[in-house]
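Excluded from the complex is one protein chain; the other protein chains are retained at their positions.
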Amino acid sequence: MQMNRRKFIVGSTVAVGGIAATALITKRTATKDTVQVGSIFSLTGGLSITEKTMADATRMAIAEINAKGGVLGKQIELILEDGASDPKTYNEKASKLVLQDKVQSVFACYTSASRKAVLPVFERRGSLLFYPTFYEGYECSKNVIYTGAVPNQQLSNYIPWLVKKQGKKKFFIVGSNYLFPREMAKVSKSLIEQNGAQWIADEYLELGYSQWASMVSKIKNSGCDAVISNVVGDSLIAFYKEFRNQGLTHDKVPICSTVTSEVEVAAMGPEYAAGSFTSFPYFQSIDTPRNRDFVQRYRAFVKDPQAVTHDPLHSSYFQVYLWKAAVEKARDFSADAIRAAIGGLSYDAPGGTVTINAENLHTAHTPRIAQWQADGSGKIVNQFPGPVQPLPYSAYGETEGNLYCTVSGLDTAKLPK
Amino acid sequence: MFDAVFIGLSVGSIMLLVALGLAITYGAMGVINMAHGEMVMLGAYTAVMAKIWLGLGSLASIPLAFIVSAGAGLLIERVIVARLYGRLLDTLLATWGVAILLQQAIRLSFGLAFFGITIQGLGTDLRTVQTPEFLHGVIAVGSYEFNAYRTFVIAFTVIVTVVTWWIMYKTSLGMRVRAIMRNPDMASACGIDVARVNALTFAYGSGLAGIAGVMIAGLESVFPDMGTPKVVEAFLVVVTGGVGSLGGTVLAAGILGQITGIASALTNDILARAIVFGIVILIIIWKPKGLFSYRGR
Partner (left out) sequence: MLISRQDAAKGAYLLFILLVLIAPTLFDVFWLNRFSKFLVFGMLGIAMSLCWGYAGILNLGQGLFFGLGAYAIGMSLKLASATSLQQGSTTPIPDFMLSNAEPGAKPDLCCINSGSFLWMPFNSQYVGLATGIILPVIVAFIIGNIVFRKRISGVFVSIITLAIVLLTRMLVVQAQPFTNGFNGLTDLGYLSILGFDFDPYGLSSYYLIAISLIAVLAISRFITETRAGLILQASRDDDRRARFLGFDVASYQLFFFCMAAAISGYAGMLYVIASGFVSPTFMDLSFSISMVIWAAVGGRNSLLGACIGAILINLVQATVSETPQFVEAWTVVMGFAFIMAVLFLPRGIAGVCMEMAGRMLVPDTSPRKDAHISSAKLAKTGKAQ
């Protein structure tokens, strides 16, 4: 045993030391000809299935920009960190990027939990977070550029269309148990009532929990004719499967999701999603030459001819170009300069033109609704004629004429008492 | 209400399928196998890989999953568990370490990911398993509709439980296992090759977990971390049911399944889970050795 132990200690010390040394040696520092930007996505853990693709899209955008000469003559160097699907890790990595590596701009985050965990770091140190994911709104930080959709861009088209065009009258709302689904449910409820329909239930299931038998049974017995689903993560796959297994069909009681994207449809098998709907500004099936080219380039970049593109991936991609445009306009890489320059900037993204709203630093998107087909693609069944201005406080009465979140910050007096 | 009962049966049957293997290894060997959830995961991945590489449907991959998981279990038993007999807490921890390694093995395609090789079917992505065509949809009995696949799983669980019971109580191998359960030293003194029987028992328990994995894969998605919640749940069932008692395990799974089903119908799924946890805690406190237990271990 003595010899075994000694060998083990020596062996493991060498292994650990080797790993640590290599990691330290590969530390990068910026040079005169490069500018460093940061990115944090979950490359490991339960959320990596979606977030890895967002990291890939970010890398692709940076590679494309570098190939065309970089920004202001400098090549972009990306420091990509792994959030490990854990807000604690996100917070640590954000601190590292902002404090140690001193980057001014970071492209990061998928879940609201991770965004909330890193927000204090950016606000205290004055760096800029580019957040590419659709979220629940109710935020007005001057240190975040929000390039994902907010509820009025995902639901304000969706609910009226479901009620008027699809004739749905009774909605069952289901979601994962955290902030985003709860806020989306709130917005949904008020929109449903405004459109003269009825919501009969508002239920939640723990994030990551996959036992749907009871919930689907409730849905079946409730007499609803549509299900609004804000279920996130891999448990939504079990949901769609259970739905069909209990005999429910999407032509009679469709699942109308705000989250399910090409990634989840591919993972669950298209026959479970066929006939259901999702509302996003971007779908892979947008039939423009620009988008078709984008999908091809993405597939070539990740070396996977079966790869799918989806909305947060699209936002991760174009937000880098928006950053580039702001830097070139301000001729400066600092966060303050970018923030001042980015308001009002547009970019011709693969999914259409996107513009940053100068007041609330959110993005104007064109809302779309798609119905999933048997081959896994989303056929676009409804599209707004043009982009819609983002209103992060629409659930609380914000309108385009009466903005709650402006350049001077959040006007709390306007929040409902 | 009948729906809730059916769901309770279904949930209970899945719990039982996973817990049965754990009950055997725990009861027979006093070994707490925290890698049991990973045996389930291996079974599920076997079904995924069998479909991709061999074109087998999920039912056809059941024997294959049994072999893979049983093989893995045998390996774990010989290399690790055999050195830790009598050290209960240490087997818990060591097998947790094995669980971590198995999860990483799948994530990294058994190390090949370092060389840039991806194996289709492995890796960090979510996978699914298709259930057989004839089990899609519902079975209508009178005015009630039963999900066909879940009914199949319940029936399957019953068959597996009966087979296990038959092996345990009607074969000489089972008799030897039960002898070891009662008193390993005495059994050894009576000429039973304890080491070999233990290895076979562990392999069988792991194989059962593999089969459970195939069944579960039809209901949920397959990913490397799927094992941990399963082993925790299975553990609670086994400990509630009582050490070494198959009947106790069946009863505990049934009770906890029904509680889940009814509580979910009455309140919501999250509170139902909390209630189940609470009840398990109370049962362990009230009867620390479980609902049924053998004295003398």
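The first chain written gets the first letter, and so on, giving A and B; residue counts start at 1 in each chain.
As a working rule, a residue touches a chain if its C-beta (ideal position, glycine included) is under 8 Å from a C-beta of that chain, and two chains touch if they have at least 3 such contacts.
Just so we're clear, the structure is a prediction, and the values are computed from it rather than from any experiment.
**Student:** From the list B:Val5, B:Ala60, B:Leu92 or B:Ile139, which touches the chain that is not on show?
**Tutor:** B:Leu92
**Student:** With the full complex in mind, choose from A:Asp86, A:Glu203 or A:Glu242 the residue touching the hidden chain.
**Tutor:** A:Asp86
**Student:** Extract the touching residues of subunit B with respect to the undisplayed chain.
**Tutor:** Touching the chain left out of view, subunit B contributes residues 32, 80, 83-84, 88-90, 92-94, 96-98, 100-101, 104, 107-108, 113-114, 228, 232, 235-236, 239, 270-271, 273-274, 277-278, 280-281, 284-285, 288.
**Student:** Please identify, in ascending order, the residues of subunit A that touch the omitted chain?
**Tutor:** 1, 4-6, 8-9, 12, 15-16, 19-20, 22-24, 26-27, 43-44, 80-82, 84, 86-88, 91-92, 95-96, 99-100, 112-113, 116-117, 119-121, 123, 138, 177-179, 182-183, 186, 206-207, 410, 412-413, 415, 417
The rule is simple: only the chains that are shown with their structure count from here on.
**Student:** At what distance in angstrom does the C-alpha mean of subunit B lie from that of subunit A?
**Tutor:** Centre separation, subunit A to subunit B: 36 Å.
**Student:** Across the complex, what residues on subunit A touch subunit B?
**Tutor:** For subunit A paired with subunit B, touching residues are 44-46, 48-49, 52, 177, 203-206, 209-211, 213-215, 217-218, 220-221, 234, 237-238, 241-242, 244-247, 267-269.
**Student:** Show which residues of subunit B lie in contact with subunit A when the two form their complex.
**Tutor:** Residue list for subunit B touching subunit A: 3-4, 7, 10-11, 107, 124-128, 130-131, 136-138, 145, 147-150, 218-221, 223, 225, 260-261, 264-265, 268-270, 272-273.
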